[in-house]
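Missing here: one protein chain of the complex. Every other protein chain is in place.
And now, subunit A:
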Amino acid sequence: MLTKSLGVLKYGFVILIVLLSLGPFLWVLLASFKTNAEILSNSLGWPSSFQFSNYTKAFQIAPISRFYINSVIVGIFGTLLNLLLLGMAGYVLARFQFRGKKLLMGAFSLSLLIPGAAMLQPLYLTVNALGLYDKLIGLIIVYTGFGLPVSLYILSSYFLTIPKEMEESAYLDGASFIQTFFRIILPISKPGFGTAGVMQFLLCWNEFQFAIILTTGNQSRTLPLALYYFKSQFASDYGVMFAATMVVIIPSIVVYILLQEQVVSGLAAGAVKG
């Protein structure tokens, strides 16, 4: 009896998880193919015919494609820059002893403890002073910095697992420091870079609060802001609003499904530090 009710409870929980995680998503997906009238009259039902025009309309609202391109640029360059810089720093921190190392590590891990929201105004000021306000490059630099603690942790932990003999034999063969790093270390660290890269890409793709204060025009705004700004513009056209929401969500889901091993191990790696 007890095991039976435990079994029911177990399935109950699994169903609850599905409802919570997939329910809103599927409901909006379905609604994105409906007409306005259907959304209002038949909010739980199946669309009578699929309105793909909602999606074409969502893209016709010009800035959405601009926002999309911006997000792609910020995502790609914010990730590449982060991986390159933190890969270099992580390697040195994982491999060499030098004066000031403890201080540096302490300072870097301090960045984990600062809630981003506290830095809203100061960063706005800095980015402004550097002449990067309302420019994609400003967002890229800020996001590269935000990914500092997580990427540093994932990458340097990965470098620690590489046997030192690899580099020693490279040195014996006459490779320089730079050659060793780029030709030997980088290629064998692909899994580490994969994990850190996915985490960093999702950060860039989803970030909202700094995007909203560091940009002003449609020229440099990213996708999460598209939703915020079009919330009122779509107020009368629900189907298009739903379609636009799906357009923003789908890339993250695709990236996640393709790379979920990396995301999960990244989460686990990031958490061990506490």
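As a convention for this text, a residue touches a chain if its C-beta (ideal position, glycine included) is under 8 Å from a C-beta of that chain, and two chains touch if they have at least 3 such contacts; residues count from 1.
FYI, contacts and distances are computed from a predicted model.
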(Q) Which of the following is the UniProt-recorded protein name of the chain this complex doesn't show: "ABC transporter permease", "ArsR family transcriptional regulator", "DNA-binding protein" or "YnbE family lipoprotein"? (A) "ABC transporter permease"
Q. Which residue, A:65, A:157, A:218 or A:252, contacts the hidden chain when the whole complex is considered?
A. A:252
Q.
Even though one chain is hidden, which residues of subunit A still touch it in the full complex?
A. 9-10, 13-14, 17-18, 20-25, 27-28, 31, 39-40, 43-44, 85-86, 88-89, 91-93, 96-98, 104, 107-108, 110-111, 113-126, 130, 141-142, 144-146, 148, 152, 177-178, 181, 202, 205-206, 208-209, 212-213, 223-225, 227-228, 231, 238, 241-242, 245, 248-249, 252-253, 255-257, 260, 263-264, 267-268, 271-272, 274
